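Sharing a structure here in C-alpha cells format.
Removed from the display is one protein chain of the complex; every other protein chain stays in position.
The block that comes next holds chain A.
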Amino acid sequence: MQKPVTGPSVRGSMLTDPKIRAWAFQILAVATVVAVGWYLFHNTQSNLAQRGITSGFAFLNNPAGFGILQSLIDYTEGDTYGRVFLVGLLNTLLVSVLGIIIATIIGFVVGVSRLSPNWLISRLAALYIEIFRNIPPLLQIFFWYFAVLRAMPPPRDSHALGEALFLNIRGLYLPAPAAADGFWAFLVALAIAVAGCVAVARWARQRREATGQRFPVLITCLALLVALPVLAALVAGSPFTWSVPTLTGFNFRGGWVVIPELVAITLALSIYTAAFIAEIVRSGIQAVSHGQTEAARSLGLRPGPILRLVIIPQAMRVIIPPLTSQYLNLVKNSSLAAAIGYPDLVALFAGTVLNQTGQAIETIAITMSVYLAISLSISLLMNWYNKRIALVER
C-alpha cells in the first residue's frame, strides 16, 4: 500500500521568503532615506543657527531695493521680493514662449527641407542641424550676446531696416501699436469672425458627413478673418496708431525696445532647439511607412490631401512626444539667461535675491519648484495626450 501523498515540507527559513525580504528591503530603504534626510536637516539647522541666517518665507514681503532691466509688469525699486519673483517668472515665460514659437517654425522648415528631393536644400538643412546641435547652447548665447550684439554700433549709426526697425548696441527697436479709436470695433469684428469660422467649420463637417459634399472651409474662414476686421476699420477708423522709434539726441524714443540680452537668448535658444526639432520632424515623417503613401495614391488621393490627411496625422503621433520634451528642454535652458544678465527667474531669484537675503534654501527651493511644476505639468499633459492619440490595436 502506498503512503498518502503529502505536500512538500516547508523548510525555508524566514530569510529566504521573498515577501519578508521585500518588506525588509523597503523598510531599510525608507529608513536610509529618512536618516540621510534627517542628518542633512540637522546639519542645516545648526549651520543656519551658527551663521545667524533667518529662515522662513517672510522675506518675500520685504522691499527689494534694486532695479530690474526688463519687467513685463510695473516694478519699482521699492517693491517686494515677492514682486521680484513674479517679474522673474514672467521674464522666463516670455523667453520660453518666444523661443518655442521661433524654434518650432525654424525646426519644421529645416526638418522638411532635410527630406527635400532637392539635393542642395537637403544638404544645407543637414549642415544646419549638424552645426548647431553640436555646439553648447551657452556658447551660442555668449556668441550672439558678446560677439554680435555687444559689437553693434551706437544708436546714431544703427543698422536700420526700412524706417521703423533699428538695431544697435542698446537693443532692437520695433514700432509699437497703441489702441486708437477703432480698436474696440476691430476687436469685436475679429471675435465675430472667429466665431463665424467655428460655426462654418462645424456646419461643413455635419454636411459632409450627411451628404458627402465638401465645402471650402479654409478659404471662407480666411475671407471672414480678413474682411470683417478691415470692414470694421473702415467704418470705425484705424484700430492702431503706430509709435515708430525715432532718433532724438543720443537715443531712440518711442516704439518697443527689445533689450540685447533678450534678443541674444531668444535667438540662440531658438536656433539650438530648432536643430533638434528638425531631426524630430524628419524622423517623424520618415516613420510613416511608404506603403501609406502608396495606399493613399491608389485610393486616388492627390499629393496635397495625401500629405494633409494621411502622412501628417500619422507623423504627428511620432513627433509630438519628443517635441514636447524639446520644449521642456528649452524652458529649462532659458535659465542660461542668468549668465548674460537677462533678468529671468534664476538670475533674479537664485542670483540677486539670494545674495541680498542670504536665504539660500528658500530661494533655490522656490526657483527649483517653479521649474519642477512646469516640467511635471507639461509631462502630465503629454501623458494624457499620448493616451488619447495612441494607436488602438486590435
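Quick notes on this structure:
The rule is short, and it goes like this: contacts are C-beta pairs under 8 Å (C-beta built on N, C-alpha and C of every residue); 3 or more make two chains touch, one makes a residue touch a chain; residues count from 1.
Following the convention adopted for this analysis, contacts and distances are computed from a predicted model.
Choosing from "Pyruvate, phosphate dikinase", "ATP-binding cassette domain-containing protein", "NADH-dependent phenylglyoxylate dehydrogenase subunit beta" or "Amino acid ABC transporter permease", the protein name stored in UniProt for the chain missing from the display reads "Amino acid ABC transporter permease".
From the set A:Val97, A:Leu124, A:Leu301 or A:Ile320, the residue in touch with the chain omitted from the display is A:Leu124, counting the whole complex. Considering the whole complex, the residue from A:Leu115, A:Leu161, A:Leu376 or A:Ile389 that touches the absent chain is A:Leu376. Which of A:Val97, A:Val217, A:Ile364 or A:Met382 touches the hidden chain is settled by the complete complex: it is A:Ile364.
For the options A:Ile20, A:Ile101, A:Leu115 or A:Leu139, the residue in contact with the chain missing from this view is A:Leu139. For chain A, the residues touching the absent chain in the complete assembly are 22, 25-27, 29-30, 33, 40, 43-44, 46-48, 50, 116-121, 124, 130-131, 133-140, 142-143, 146-147, 150-151, 332-333, 335-336, 338-339, 346, 350, 354, 360-361, 364, 367-368, 371-372, 375-376.
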